[in-house]
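Here the complex is missing a single protein chain, while all its other protein chains stay put.
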Amino acid sequence: MVPGQLKLSTTSRMEMIDITDEVEHIVQSESVSSGVIQLFNPHTTAGLTINEGADPDVCRDILKGLAHIVPRDLGYRHAEGNSAAHIMTLLTGGALTVLIENGKILLGTWQKIFFCEFDGPRARTVRWKIVADSR
Amino acid sequence: MVPGQLKLSTTSRMEMIDITDEVEHIVQSESVSSGVIQLFNPHTTAGLTINEGADPDVCRDILKGLAHIVPRDLGYRHAEGNSAAHIMTLLTGGALTVLIENGKILLGTWQKIFFCEFDGPRARTVRWKIVADSR
Partner (left out) sequence: MVPGQLKLSTTSRMEMIDITDEVEHIVQSESVSSGVIQLFNPHTTAGLTINEGADPDVCRDILKGLAHIVPRDLGYRHAEGNSAAHIMTLLTGGALTVLIENGKILLGTWQKIFFCEFDGPRARTVRWKIVADSR
């Protein structure tokens, strides 16, 4: 299937944005009953991940943890000053494969799909591609 | 193909469980000669990874490293007290795509597939879906 894109605007330097509803909407719009949806982040200072969405404190704690793990200054050489964000991108990963079954994305009870901004605020895009089962 | 699931019981707070034989068994049961198997972890305090399985000290060292990298207490706000496990889930990732060739999963010499428990002991599940080559 032809790939598509999802547009986002982030509003903070570091932020996790729940895109589950948008992904679910894409799957339903494409009328795919069974297959996978590939999500791909084309940015180098952002990531995609799946984690708990029920309590917003979980995302806050995750961002706090990342900021602790990756020092913002470590004598980096990259002149843009956002090397910590590039490292967070490596740690988080930038692609997700989500299973589709019975026309819905298959997530665990507490799971939501998040776009992770590490160097915002910026206009961002997530690319997607659905691979439907052959029958 | 219809997705399936693998049931696990973890016995420690942090633990890596080798599920390679179970995944190999699924591929053989489904009689898939060539394609990929998508493994998906539906939990938010656990992950899936591939690493060395020959020396059990490697897994012990990995868990020791993760416990060092992600502080168990950092003034987190999530009331359940398992924010470190949620962060480890982000760092590890929760989905794996494993290639299938000649009816077997394609792994490197020292590689095994591990379910990573970060907030056990718990009953856990791994979802899987095989996408066979059209030929």
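Each chain carries a letter (A and B) given by its place in the written order, and its residues are counted from 1.
We adopt the following convention: a contact is a pair of C-beta atoms (placed from the backbone, for glycine too) under 8 Å apart; a residue touches a chain by one contact, two chains touch by 3 or more.
Owing to the predicted nature of the structure, the values given are computational and were not obtained by experimental measurement.
When the whole complex is considered, the residue among A:53, A:93 or A:120 that touches the unshown chain is A:93. The omitted chain makes contact with chain A at the following residues, 1-3, 38, 40-44, 69-71, 74-80, 83-84, 86-87, 89-91, 93-95, 97, 127, 129, 131, 134. Looking at chain B, the residues touching the absent chain are 34, 36, 49-52, 55, 57-58, 60-62, 64-66, 68-69, 91-93, 96-99, 101, 106-111, 131, 133-134.
By our rule, only the chains that are shown with their structure count from here on.
If each chain is reduced to the centroid of its CA atoms, chain A and chain B end up 20 Å from each other.
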